[in-house]
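Every protein chain of the complex appears in place save one, which is left out.
Here is chain A:
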Amino acid sequence: MRWEWSEVREMDDQGCPRCKTTKYRNPSLKLMVNVCGHTLCESCVDMLFVRGSGNCVQCDTPLRKSNFRVQLFEDPAVDKEVEIRKKVLKIYNKRDFDFSNLREYNDYLERVEEIVYNLTNNLEVEGTKQIMEAYQRENRDIIQKNKAKLTREQEELEELLLLEQQGNEQRRLETLQEEQRQLQAKRKSKQALLDELERSHVPATILLAQHKDRAAQLETQIEKQKQVVKTTIFSTGIPMGQTVSLLTVNRLEEVLYHYQPIHMHTYGPPVPELEQLGRLGYLNHVRTAQPQDMAGGYNSGLACHRAIQDAFSGLFHPLG
């Protein structure tokens, strides 16, 4: 992970503590961090540790050149912590399923954090180192087992990534080839047209029409090819061709629904249907609808029907 943008922005802030100016003039110069947490630019490292080992400029701890790593974070302290954490976790590599309950796991993590904190801030370094050694001795086999597991997982992940990459590559090549083929086909047909125009005695318009037909055919062919994507796997993840056993579904027999028309009790004589009103002569006695009424969907039958319905509803209402 390269924090390039931060380098670009804070070029003035980050300076090599030794040669100070060189960082400004050479933005591509990288800072290196060591176990003590202090930074030095690349050229200074080369200069100071020409013999392989020396002392840190700021804190005078004996250092080796090989311990210098390229700085990833703005704050060198973070880099230092990251290094320490990596080392600690190589030893303390238990995982959540190694513990019987959550509480124990959390306690374990707490211990790990404390060790990392102490080492980073140079508190009780000796004591912490002793604790670490004791732990290592006690849990040697567990550490080994976990290490093995970890490597296996990493390998699997890498395999998947590799597969994906290969797939991408293949697809890219295929599309390139397709395009090449299409271009060639087009060029050929154009050339053929020109040749025919030269040679043959058929009038030019007919030749042009033929050429157009051929071009259209070519287009459809290309389209069809594009659509033929080999599907080897269903969207649910089941690969094609795999037989899936289905349990027989129980047949549910239900009674078929039978429509019963609604019967409304109007307590009165039957009302003629809306459609019949005109025929029966009712509409003669109702005010005819004006054109502006009809535009809204009104017709005189509606008012007539409603009046008749109201007149007949409840006429034979039973009395107490």
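In this section, a residue touches a chain if its C-beta (ideal position, glycine included) is under 8 Å from a C-beta of that chain, and two chains touch if they have at least 3 such contacts; residues count from 1.
As a convention for this text, contacts and distances are computed from a predicted model.
K.L.:
Can you pick, from "Rx N-terminal domain-containing protein", "Serine/threonine-protein phosphatase 2A 55 kDa regulatory subunit B", "60S ribosomal protein L6" or "Cyclin-H", the UniProt name of the chain not shown?
P.N.:
Spelling it out: the chain absent from the display is recorded in UniProt as "Cyclin-H".
K.L.:
Among A:137, A:201, A:224 or A:265, which residue is in contact with the omitted chain in the full complex?
P.N.:
A:265
K.L.:
Touching the missing chain, which residues of chain A?
P.N.:
With respect to the unshown chain, the touching residues of chain A are 264-269, 280-282, 284-286, 304, 306-320.
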